[in-house]
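I'd like to ask you about the structure that follows.
Complex shown without one protein chain; remaining protein chains in place.
Chain lettering (A, B and C) follows the sequence in which the chains are written, and residue indices restart at 1 in each chain.
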Amino acid sequence: MIRHTDLASAIEANVADGDTLALEGFTHLIPFAAGHEIIRQGRRRLTLIRMTPDLIYDQMIGMGCADKLVFSWGGNPGVGSLHRFRDAVENRWPTPLDVEEHSHAALANAYDAGAAGLPCAILRGYLGSDLAKVNGNIRSVTCPFTGEVLSAVPALRPDVAIVHAQRADREGNVLIEGIVGVQKEAVLAAKRAIVTVEEVVDDLTDVHPNATFLPFWTVTAIALVPGGAHPSYAHGYYSRDNAHYKAWDAISRDRDSFLAWMKDNVLSKRPEDFATQAGRAA
Amino acid sequence: MIRHTDLASAIEANVADGDTLALEGFTHLIPFAAGHEIIRQGRRRLTLIRMTPDLIYDQMIGMGCADKLVFSWGGNPGVGSLHRFRDAVENRWPTPLDVEEHSHAALANAYDAGAAGLPCAILRGYLGSDLAKVNGNIRSVTCPFTGEVLSAVPALRPDVAIVHAQRADREGNVLIEGIVGVQKEAVLAAKRAIVTVEEVVDDLTDVHPNATFLPFWTVTAIALVPGGAHPSYAHGYYSRDNAHYKAWDAISRDRDSFLAWMKDNVLSKRPEDFATQAGRAA
Amino acid sequence: MTDYTASEIMTVVAARALRDDDVCFVGIGAPSGAANLARLTHAPNVTLIYESGTIGTRPNVLPLSIGDGELCETARTTVSVPEMFRYWLQGGRITLGFLGGAQIDRFGNLNTTVIGDYDRPKVRLPGGGGAPEIATHCGRVLIIMAQSERSFVERLDFVTSLGHGEGGEHRRQMGLHTQGPTQVFTDLCVMEPDPESRELVVTALHPGVTREAVTERTGWPARFAEALSETPAPSAHELATLRDLQERTRRAHGEAA
Partner (left out) sequence: MTDYTASEIMTVVAARALRDDDVCFVGIGAPSGAANLARLTHAPNVTLIYESGTIGTRPNVLPLSIGDGELCETARTTVSVPEMFRYWLQGGRITLGFLGGAQIDRFGNLNTTVIGDYDRPKVRLPGGGGAPEIATHCGRVLIIMAQSERSFVERLDFVTSLGHGEGGEHRRQMGLHTQGPTQVFTDLCVMEPDPESRELVVTALHPGVTREAVTERTGWPARFAEALSETPAPSAHELATLRDLQERTRRAHGEAA
């Protein structure tokens, strides 16, 4: 298998209509370039999993890629609503969107269980919350030692996990530093994993022994996409574009302005354009 | 509370007869100095938890500190038996020893569950093994989604966790690097935590963002004991004394030679002697 | 220096409730402002934790998101998100949680999920995020919400996060040993649960606020404590520190455009 490839080939080879996808990155290292490539390739009927759908899933939902969303917090952080997500749930535009809604704790545990090869996760969760009433995937188990009733959620096992990372080496090992989120869990829980990176280096021998590290044999494809997390950010490379997150509120509020923005900034662009967008030299 | 203290005071204030203790460190960073101090202070009827009892618990068991051992692998790594452990189980010398025996996977999960505030851990474990027949703390739960029967073990919640670490700062934050084992889990699962360290530094601001780090408010007492892991080792400070591990086989095989060695090397020594033993300047 | 906004006094008064030895799980928005104001004034040693995994963070500007780079760069350590929710929150290591919501009821239960019916909502809100478990696992919970009849409601459309449930010993009966909401800070007043019924009672009015104003903006029959006090106005130091922080924040977020 060719591990190092270009982003378009990586998506084409690994993401099919109807797949279950997890594009992860908890505020940090959100794989925007990969999401845009999926939109350009016109994937449909995807089940999208993300703790925080963020702008990337707002865009994919608004462009009609998804028919189901598994999530735990669907807002524009510090700004307000995700208008495309709301429009899909409230008005079924551009297409109806099923939602499976959890808490952060439950989804984090569900990724952990997926990585750990378990069928489900148990947690002290959802106590007194109505979420368990509207989500059939929130069940319970009884502790065989104390009799305590714990919440249970199914392990997440996406077909494809997609993450953005700081660096990969030639062999295909990947390094993630800073806010590491649930990326390791998402990759290890998934059948296939695509990683976009800021940089490819000769080797990764000089890193901290306990850094978050994905060995080459856990990764299906790696694509070099400098700036590929913009308007999210890459610790050590570029900062979060908070102004863009604020601007998204107005862009996305209206269907036409959203579609116009997507045409200019996604459909007619290429992965290489992210380097400029992130304020870095191409 | 005085967080920085000397080892004798830390043990005296935090370890009582009958307590449940976890001295952890997976081959690396085993808190030998703390174990020796517990022996010198004559603690009795302890329940000792460790994945690998190693020489430290062989010594504590042989000196009559414990009446129960919770463990998963009780050998001298790469050498053979732990003779004092065997003598206690096979011949009840110097006192009978209850054992609660698990696999590594189960104990690692049990520490994890303890740190995570859960009453039990679930794992795909013990399949086809007789261990579940002789240990009433190996039970099962059924996954409410797939119907799969999973093993369950109770979470570990020691009264005291004791670990050795490379560095602490004045405020009491602790850094562990290299083979990090289950130390973070043991500390977070325990009611009280004692940490011995190679070095106390002004601050720990220059460390990797994702290094294993225990904030000061998770630690009860810190004692500076250079060399305090010898004959185990401290990554970046000194190596494992493999020759001593080999020599232990002959020392410990016989009750009298064991007692003589303990008298000369533990009962009549002080924590300060570890610096020399570890081959470092005092 | 009595010239302050309703939002400023809400933040300042909430900040005062943090203790120097608290380990605080901070949410974005008003909670983040209040928590950092506390750190910059009377609680310099408070440990601030954001759900992105950053522990002991000391941001120079307020983050826009829960995971801005500033949080990691100034943190003592950063752990993975599963570890944050498993070892630190569920593990009982957090003394104080901060929550807000679109709707609150008289027992401090919160709705951040939907307005209207869940399956065909009038307004789809962001959802629970960390809140359902923050509400049950933190030692105590502070709530910050601007007050209106629309948000302080007789009955929630959806219970996202537990407050005192149906009141009384309800939390205890569910097996919880944490305190739940101990104070609600609004732009008008401070409310605290009655020790027995756990119904929220107004214990302090902000300077110049009348009982009538509070009653009018409360969707249930507002109750007032017998010993109703007046909130001490923000001090010059509190206000200056808050405004400096917000001004630094505005500049930082604007510049990133």
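Just so it is clear, a contact is a pair of C-beta atoms (placed from the backbone, for glycine too) under 8 Å apart; a residue touches a chain by one contact, two chains touch by 3 or more.
For clarity, every value in this text was computed on a predicted model and none was experimentally measured.
Asker: The chain left out touches which of the shown chains?
Answerer: Within the full complex, the chain left out of view touches A, B.
Asker: With the missing chain put back, one of B:Glu198, B:Asp241 or B:Asp273 would touch it. Which one?
Answerer: That would be B:Asp241, which touches the missing chain.
Asker: Which of these touches the unseen chain: B:His4, B:Arg45, B:Lys68 or B:His104?
Answerer: If we include the chain that is not displayed, B:His104 is the one touching it.
Asker: Given that one chain is not shown, which residue among A:Val89, A:Ala116 or A:Met262 touches it?
Answerer: Once the missing chain is taken into account, the touching residue is A:Ala116.
Asker: Please pick, from B:Ile179, B:Leu224 or B:Ile251, the residue that touches the omitted chain in the full complex.
Answerer: Of these options, the touching residue for the absent chain is B:Ile179.
Asker: Please identify, in ascending order, the residues of chain A that touch the omitted chain?
Answerer: Its contact residues with the unshown chain are 112, 115-118, 173, 184-185, 188, 204-205, 207, 209-211, 213, 215, 217-218.
Asker: Considering the whole complex, not just the chains shown, which residues of chain B touch the missing one?
Answerer: Here the touching residues of chain B are 26-28, 51-52, 71-75, 77-79, 81-82, 85-86, 89-90, 101-105, 108-109, 111-112, 123-131, 134, 148, 178-182, 184-185, 212, 233, 235, 239-247.
The rule is short, and it goes like this: only the chains that are shown with their structure count from here on.
Asker: How far is the middle of chain A from the middle of chain B, if each middle is the mean of its Cα atoms, in Å?
Answerer: 39
Asker: Hunt down the residues of chain A that sit against at least two other chains at once, touch-wise.
Answerer: 123-124, 148, 178, 180, 212, 235
Asker: Got the chain C residues that touch at least 2 other chains?
Answerer: 72, 78-79, 86, 90, 137
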